[in-house]
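Removed from the display is one protein chain of the complex; every other protein chain stays in position.
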Amino acid sequence: MAITYLDAIREAQARALEEDESVYIYGQDVAGFGGAFKATKGLAERFPGRVIDAPISEDAIVGSAIGAAIEGMRPIVEMQFADFSSIAFNQIVNQAATHFWRTGVSCPITIRLPSGGTEGSGPFHSQSLESIYAHYPGLIVMTPATVEDAYGMMLEAIRIDDPVIFCEHKLLYYHLKADALPKTILPVGKARIARAGRHATVVACSAMVHEALRAARELAEEGWEIEVVDLRSVKPIDTDTILASVARTGRLLAVGEGFPWGGMTSEIVSRVAAEGFHLLDAPPQRLNSKDTPIPYHPNLWRAHRPTWQSISAAARNLIRL
Amino acid sequence: MAITYLDAIREAQARALEEDESVYIYGQDVAGFGGAFKATKGLAERFPGRVIDAPISEDAIVGSAIGAAIEGMRPIVEMQFADFSSIAFNQIVNQAATHFWRTGVSCPITIRLPSGGTEGSGPFHSQSLESIYAHYPGLIVMTPATVEDAYGMMLEAIRIDDPVIFCEHKLLYYHLKADALPKTILPVGKARIARAGRHATVVACSAMVHEALRAARELAEEGWEIEVVDLRSVKPIDTDTILASVARTGRLLAVGEGFPWGGMTSEIVSRVAAEGFHLLDAPPQRLNSKDTPIPYHPNLWRAHRPTWQSISAAARNLIRL
Amino acid sequence: MSHPTSNVAPLSADSPASQRERFVSAFGWMLLARTFEDKIAALYRAGKIVGGVYLGRGQEAFSAALGMQLNQAQGDIFSGLIRDQAGRMAFGELLIDSARTYLGSVEGPMRGRDGNIHRGRPRQGMPAMISHLGAMVSVVNGMLIAKRFRGERDVVGGATIGDGGTSTGAFHEGLNQAAIEKLPLVIAVADNQFAYSTPTSQQYACADLADRAIGYGIRGYSIDGTDLETCLETFSEAIARARSGEGPQLVVGKLLRLAGHGEHDDARYIPADMREKPYGADCVPMAQHRILEENWMSEDEIEEQVRITQDRVEEAVAKAQSEPDPNPFRESWHALATKHLAEGTIAMD
Partner (left out) sequence: MSHPTSNVAPLSADSPASQRERFVSAFGWMLLARTFEDKIAALYRAGKIVGGVYLGRGQEAFSAALGMQLNQAQGDIFSGLIRDQAGRMAFGELLIDSARTYLGSVEGPMRGRDGNIHRGRPRQGMPAMISHLGAMVSVVNGMLIAKRFRGERDVVGGATIGDGGTSTGAFHEGLNQAAIEKLPLVIAVADNQFAYSTPTSQQYACADLADRAIGYGIRGYSIDGTDLETCLETFSEAIARARSGEGPQLVVGKLLRLAGHGEHDDARYIPADMREKPYGADCVPMAQHRILEENWMSEDEIEEQVRITQDRVEEAVAKAQSEPDPNPFRESWHALATKHLAEGTIAMD
């Protein structure tokens, strides 16, 4: 039986609903319809009354989830697309993120953001917002890149007492497959060496891990061994694992699908520069999407985001520096 | 006659209203009342019908300003506090920021954000959001630190054909004074050497420039010459001026009042690490506010944000590295 | 529940000839929209369209009646959403621009940067919707405010939204803003029973969305959105009232989305018996029936118009398909009008 990344997210939600009666799901079209991407398919029937269709009111969706969480529930909110979380932005960053710190009462909500670009999805159905949310104190931001992590981290996200922004990549939904659901997972907060290497470290998360792995395979044919670090969560960042990798390779390339100014890649590079300066044999480099909205047309979209080709080129460059 | 930072902002708006009939001001309590901070005091009387009170509807305030800008007006929007721009977030980052790129029609709006912490203003009246807006393609983000820049950059902000996020610091409003309004200003996009030095470069913007200058004076007594770079705009960043400074000093400390994860300081440090690695004699460092919401109590608030004391300590540390 | 319209005489009393002309002309736009969207749907099924395809099937009368009765040349505005193919074209959007945007042609108004229904020519009174529902209302307000500043007093802005979109905060803020500023805004709410899969019972709890009007201090109309004549009459009145300074007008049309949410959606969740309800009728054959009944056109004339319409659509699509795709190497890759402040790449040409 092959389990997709999407199945994993659904199964994790099903298990959480099964095991903890304080869990419920709230979002547009999540009940009978099973969600725009079918991430909640069948759950409304299996768990009557616990998967609820919401009006087109992202602010109130998240606001009410916060209220329920304060009262001890563990709501899972599905945004139809990550991009629409801009409407819930205030509730997320000012209400959910500050709640525990202000009141001492925790706010265990999980906000699922179907994230990242796909062909033809354009400026408003493609965004990667992990860096926006990671900027704010009080949020945990997860960016699973594998089926195993999609499952395990979703379970963890629901169990954690803090608001979790769960960035699930739409490009991985159907194509990424595993043989079975995992029995154990790496703890949240730990990065994973997705591929070992010694000539350079590429740090990435979510869909970019797969582009980086493909680039690493490509470069392996040229004799270069690229180490790929899968961040898993961008807040917290596992700086130790990154530094240990850079200690082995002496070279760093941070790759992100987000916009270039001030996101995850700059955070990685500046941490390594500050804390692991002496480990670096060459200037640490970054590769991001371009500084424009995300284009609709596939020709443009493919050039806008980092791909295995552009990662390969950047890594080759880095090795030569 | 002493001109405050706040006067400068008001005078710049007055001049723009005077010179360009497509300029108008829209925001809560900006008309008769002259704004929560009096940044528009007297303008409604001087320019009848062109300074308009808005309902408590930040989304519609910015949305309508965008519509007017598309039609050729140059609206100035005052947010009562930067923190409330979270309600207008979607219109700013998805409508204003993408408009020119999508349609080829420019969207010349200026959004004034009374920013930054002051004593007792707490988690929701203290935020520094320059890094959030700078992350998005299509926005210009200005962070004036002087009376001259408050005036000159406000005029520029209104003239520029793109949406400008104008982060004006509340702590500078009344205390920062100049003898007269400037006749010329440095172009937008250029950083300024606020103080020359040779042992280390401190890059900062807005109120932090003054903390950095005070730290530099402190360290000068110990024999250390700190160069202070005033960024002026965080998007674009004048990387050249920063690199030239680091070339002189070999050391970099980036200081920001925002939250620590992924903001302006990480962008500065990672640019210098990537583009000026060989210029660095020591690991580049960052100093930000702490990773919690902004505390209400002055005891906590003073410890939360960088101050001249913590900048001095960090700079001493850096020089020793 | 009674609505203000019921006891108010329509402002526009048309002669029979102009009534016929208006009806037939609206029918033409409906037919064009339906034909074009059928073609786009076919292309989608053939894998020739990238991204989503959302159809206005069933809403052509309601949409066209607004778009057609606004006056683009006079400075009016029409802000359409995902189901306003008919209204957009009736207002003045060129068929070729629609085709180009679906097909990603670099010649289109969005130059391949944005696609499908995310299109517009804001300088010609057609703002380009962003996806976030509700967000366009205040944008239209702002366009009207600009015109007011410039002393253009006779303009009206039309903006459309769905039942689902009325639940957004942006819609509320926008409508309230328009009411306070007494802007000449006509809001058309297509209450098509669903927002994606979500029925109206999960969207609002009032008897009729037109009941919202009184809470904004504006005029509300609740009409059969499948009947072209009713739509034409009502929007004619609403536009006239807005134009004459009576402030925002909220027109709610009852109808049914006669398609999936998008072409990827088989809409199995729509109960079959909804098609039998009054709001479940298909406005296009209904309008055609009326035309024949009234002898405004003959069967032959209609057949001829269908053929011509199909040809126009085929031609536009073929043209758009023959135009170049965007070239990433010729893109400027920056997002600012102020080129010298861009951090991104700058165009090489």
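As written, the chain order gives the labels A, B and C, with residue 1 at the start of each chain.
Here is the rule we go by: a residue touches a chain if its C-beta (ideal position, glycine included) is under 8 Å from a C-beta of that chain, and two chains touch if they have at least 3 such contacts.
Since the structure is predicted, the reported quantities are computational estimates derived from the model, not experimental observations.
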Which residue among A:32, A:182 or A:236 touches the omitted chain? A:236
Taking the entire complex into account, which one of A:5, A:24 or A:173 touches the absent chain? A:24
Among C:173, C:191, C:224 or C:282, single out the residue that touches the unshown chain. C:173
Just the residue numbers, please: which parts of chain A touch the chain that's not shown? 22, 24, 54-55, 57, 59-73, 75, 90-91, 94-95, 97-106, 108, 137-138, 140, 160-162, 188-189, 235-237
Contact set of chain C toward the excluded chain (per top definition): 134, 167-173, 176, 179-180, 182, 201-207, 209, 211-218, 247
Contact with the hidden chain only, please: which chain B residues? 28-29, 32-33, 36, 53-57, 59, 80-81, 83-84, 86-87, 119-125, 260-261, 290-293, 295-300, 302-304
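Here is the rule we go by: only the chains that are shown with their structure count from here on.
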If you average the CA atoms of chain A and of chain B, how far apart do the two points sit, in angstrom? 30
Using CA atom averages as chain centres, what separation in Å is found between chain B and chain C? 40
Quick check: how many Å separate the C-alpha centres of chain A and chain C? 36
Can you pull out the residues of chain A that are in contact with at least two other chains? 83, 86-87, 123-124, 261, 290-293
Please list all residues of chain C that touch 2 or more other chains. 110, 113-114, 118, 130, 132, 169-170, 334-335, 342-344
